[in-house]
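Below is one structure, written out as structure tokens, with a few remarks after it.
The other protein chains are all here in position, but one chain of the complex has been omitted.
Going in written order, the chains are labelled A, B, C, D, E, F and G, and every chain counts its residues from 1.
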Amino acid sequence: VNPKVAVVMGSKSDLPKMKRAMEILDMFEVEYEARILSAHRTPDLLIDYAKGLAKRGVEVVIAGAGMAAHLPGAIAANCLLPVIGVPISHGPLSGLDSLLSMVQMPSGIPVGTVGIDNSANAAILAIEILALKDERVRERLERYREEEKRRVSLESIDGDDQG
Amino acid sequence: VNPKVAVVMGSKSDLPKMKRAMEILDMFEVEYEARILSAHRTPDLLIDYAKGLAKRGVEVVIAGAGMAAHLPGAIAANCLLPVIGVPISHGPLSGLDSLLSMVQMPSGIPVGTVGIDNSANAAILAIEILALKDERVRERLERYREEEKRRVSLESIDGDDQG
Amino acid sequence: VNPKVAVVMGSKSDLPKMKRAMEILDMFEVEYEARILSAHRTPDLLIDYAKGLAKRGVEVVIAGAGMAAHLPGAIAANCLLPVIGVPISHGPLSGLDSLLSMVQMPSGIPVGTVGIDNSANAAILAIEILALKDERVRERLERYREEEKRRVSLESIDGDDQG
Amino acid sequence: VNPKVAVVMGSKSDLPKMKRAMEILDMFEVEYEARILSAHRTPDLLIDYAKGLAKRGVEVVIAGAGMAAHLPGAIAANCLLPVIGVPISHGPLSGLDSLLSMVQMPSGIPVGTVGIDNSANAAILAIEILALKDERVRERLERYREEEKRRVSLESIDGDDQG
Amino acid sequence: VNPKVAVVMGSKSDLPKMKRAMEILDMFEVEYEARILSAHRTPDLLIDYAKGLAKRGVEVVIAGAGMAAHLPGAIAANCLLPVIGVPISHGPLSGLDSLLSMVQMPSGIPVGTVGIDNSANAAILAIEILALKDERVRERLERYREEEKRRVSLESIDGDDQG
Amino acid sequence: VNPKVAVVMGSKSDLPKMKRAMEILDMFEVEYEARILSAHRTPDLLIDYAKGLAKRGVEVVIAGAGMAAHLPGAIAANCLLPVIGVPISHGPLSGLDSLLSMVQMPSGIPVGTVGIDNSANAAILAIEILALKDERVRERLERYREEEKRRVSLESIDGDDQG
Amino acid sequence: VNPKVAVVMGSKSDLPKMKRAMEILDMFEVEYEARILSAHRTPDLLIDYAKGLAKRGVEVVIAGAGMAAHLPGAIAANCLLPVIGVPISHGPLSGLDSLLSMVQMPSGIPVGTVGIDNSANAAILAIEILALKDERVRERLERYREEEKRRVSLESIDGDDQG
Partner (left out) sequence: VNPKVAVVMGSKSDLPKMKRAMEILDMFEVEYEARILSAHRTPDLLIDYAKGLAKRGVEVVIAGAGMAAHLPGAIAANCLLPVIGVPISHGPLSGLDSLLSMVQMPSGIPVGTVGIDNSANAAILAIEILALKDERVRERLERYREEEKRRVSLESIDGDDQG
């Protein structure tokens, strides 16, 4: 089966923060591939990879990177697919650097950025996009949201004063 | 024709910043509707609106707001469509407040955030999503990117020293 | 007895930071109820809850949340009671995100925001409000402030040079 | 008639930003008094003023100040009334300095802080507090919120594409 | 002997960061007194203390505080002595809050602010001020600076490549 | 007459912001000299100047600079006098850069920093230091503070509602 | 003559800020070429350009860009020449975004970053590098620095009090 989502990260050290995206894609039974590719250290590989994505059937890209986080922007510049950026809180500036490097893209080449280290939200956003075409994904998304509601509404505070 | 994109903003004062999104959607001949709705001042209207979007055929939401910019998050909480947030630089904090209020969503309810005041990129991201299903949109996107390349590469610096 | 104060938080992980508010309300013998409700994951429950508060006799709401902390604003948008917000320092931005998401509300829907993680101050502010109507609460507040003064003025620095 | 609200500001230059609070209090027919008092330049006057507020029937204090904005905290330290702080965006740091100086109060002495320059919200929060005791104020608040909803929901975007 | 320097801090939790100032004053054999006083929890005590300083022969005040660090400003507002502020990095904002609360004082009431947690520099600045009147202090200061130069210039990097 | 205060600035463009310090020193009849000297463009001149200050009877240095504002630190490193730094809001970062470059000095070489562009406070702090030795300056300072109190307490808000 | 320096910018709107670099290179009679190339809108052109630089004799690259300023990093990733980055203060975040996007590069691919909008310093740094090989450039640099010293030391403050 062809992957629908590409999960790309700038270095292996980003994996612990990007894992949650993969777990959620697994949970939704969405095919994906995961790659380590660097906008700066392997620019040619990255560009070839980005240019080949659409032909191979990939529909959404999730890209996580820290510091001067150019990875999602470099992919966005080399394909026509929606690119979702995950700023990683690597280094002393706690991800403020990667957030700004990702979200402040020039007009014409967007990166849809989610919260710092929040690869879960990147996966859900990818799933919302895929659900526009795929009824089964849409149904799973609906169920997921219902279960989340139930889970939160069952949380309770032991011993609170409820009059 | 049913609109494919909903462009929502929190107040009429956001319109000058959100206009570029509408112009780009027009340019791509993508049907959209534009609404002023406030997460805080018209919460019931907003929720009804968000809940009705999918049934009416809307596929992507673009939401712009300033300061404590809850609008895109409130829509995302009430529908299953991909929501793209545009932080507006309203007030003394230059949009850093709206950027953080938008992008730092809790896990499960993503807002794909673009740059401050950059509604153009919200429109292009919406178009990239629609292009996954609509061949005509995809072709226009390809042409737009080619034209952008040509336009930038024709820019020149008068009188530069080219040896 | 009806609760006078509602203490709401976005997730159970906020409890350690919100506990101090409950302890202070207990100390002042102010009836309260504590709830976990999410602006994004349980929006309908939250709105119903907010709309029902006044009828049940609640007079002040304390709401704590982290990151894109929309919870207090969502409650404020759905009731006429004073809402006190507690930004929680969850995640890499140390609560600057939740502070700005809370305090920068649009005109007409205020959230009276206290310091990051400072739920104690939310409780005291709630008590100051209740004291306007309730003589016994006012007396306890007076005593509390006197005792705080005494406590601080008895603190001393061992071995300091006092000439 | 005794004033119910005290509107205090650190210097006459804060008046343009604090005016909106007074206009809203006027609109709600809430009695108030306005004073210029400085935590640093007239500390004795300020303390006497703060200590005398409750006896004169004042129930809520609104205090606006810029830069190292100690005014609301100094009042809060010298009375038991709820104090609402308005950070003013005076000087090169755009009010981030006054926001932090106001909101980050030590435990026990809260300042309920509203958005930068947003004295309108300070007035509404004061009114929400007064409405707990005063039925007429509560009714006006209800009407105000209804009118705001109507006003926002009547805003429209000329020439938008509504399919 | 009368103390020449007053070292004041807002709470006992500031002591570990303020200790270095006291050690340096001890090293320079400058008489000082140390006090815990709060601008917000013991305002009357603080004001009496500040007003009495000059009469008792104190010449310089060092005041350390965290968060909305009003302590040095409150002392400066109530005496004519030079006040040196030490912002303490207490809480999630790492002292940026206390730095801005201290340094951005209104015109007429200065606080000479040193680096975050850098009470050593507050002590040295106090000593530089005292040295203007006291030859022995000036001589010790000269010696201290000479020794510091020697100490730094003797630091070496083991195994460095020195050609 | 020998100057008691040296007012130094990094470039002539700082003069409009530093002028207020000179006006206040004039008002207090304190002798001063003003110089333009750059830590980076005229390092040797600056060091000679700093080293000669004490011998010529200067007792306090006020140094204003923008951006990477090394000027006050460079003077402090080359003399034993108290140095007061004025961060200037030159350039896009609004003086946050100069504030941090000035206040965050290494242990042993303090710069007593005042608010951004607030050269008035640098002058007052210098006067507070000089007043420790000079009775006439102390008396003028007392009078100045009294007049400031009177001036602020006479400010009034036209048409305010005073019950 | 072959250009020794390439001055690249992301869009024509950066030209006013980048002009100073060109004027200084002209003043030093250093051959340069100026190009508008975008990391995102013309990625292939940019990469070809970067890869061809060394062969054409270019020795230093100066690259200016605003917002998510990937341009200098993209060039650095595709050549072995020293790349100097100029963050441009384009948009609401005043260049803090471009500064962080430029300076926080991953290990192995440096961008030597100068101050926001300070293309003059990029030119001087390029000249310092060229001066290592070119005696004439080194002499001009020496003269330039001497003249700067003279210029600054001749600046004076009219009417200052020089005792």
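The working rule: a residue touches a chain if its C-beta (ideal position, glycine included) is under 8 Å from a C-beta of that chain, and two chains touch if they have at least 3 such contacts.
Note that the structure is predicted; figures quoted are calculated from it, not measured.
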Sole contact to the chain not displayed, among F:Leu37, F:Ile62, F:Ile109 or F:Ala122: F:Ile109
Of G:Ala74, G:Leu99 or G:Ile157, the residue in touch with the unshown chain: G:Leu99
From A:Ile47, A:Ala68, A:Ile88 or A:Ile109, residue that would touch the chain that is not displayed: A:Ala68
Positions on chain A where the hidden chain makes contact: 1-3, 7, 11-12, 15, 22, 26, 31-38, 41-42, 45, 67-68, 91-94
Absent chain, residues of chain F that touch it: 10-11, 38-41, 43-44, 47, 67-68, 70, 73-74, 76-78, 91, 93, 96-98, 100-106, 108-109
Where the missing chain touches chain G, by residue: 20, 59, 80-82, 84, 99, 103-105, 107-116, 118, 120-122, 124-125, 128-129, 131-133, 138, 141-142, 144-145, 148
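FYI, only the chains that are shown with their structure count from here on.
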Set of chains whose contacts include both chain F and chain D: E
Result of counting contacting C-beta pairs for A-C and A-B, higher pair: A-B
Mean-CA-position distance for chain C and chain B (Å): 35
Chain E and chain F: spacing of chain centres that average the CA atoms, whole Å: 18
Whole-Å gap between the CA centroids of chain B and chain E: 51
Of all residues in chain F, the ones touching two or more other chains: 94, 115-116, 148
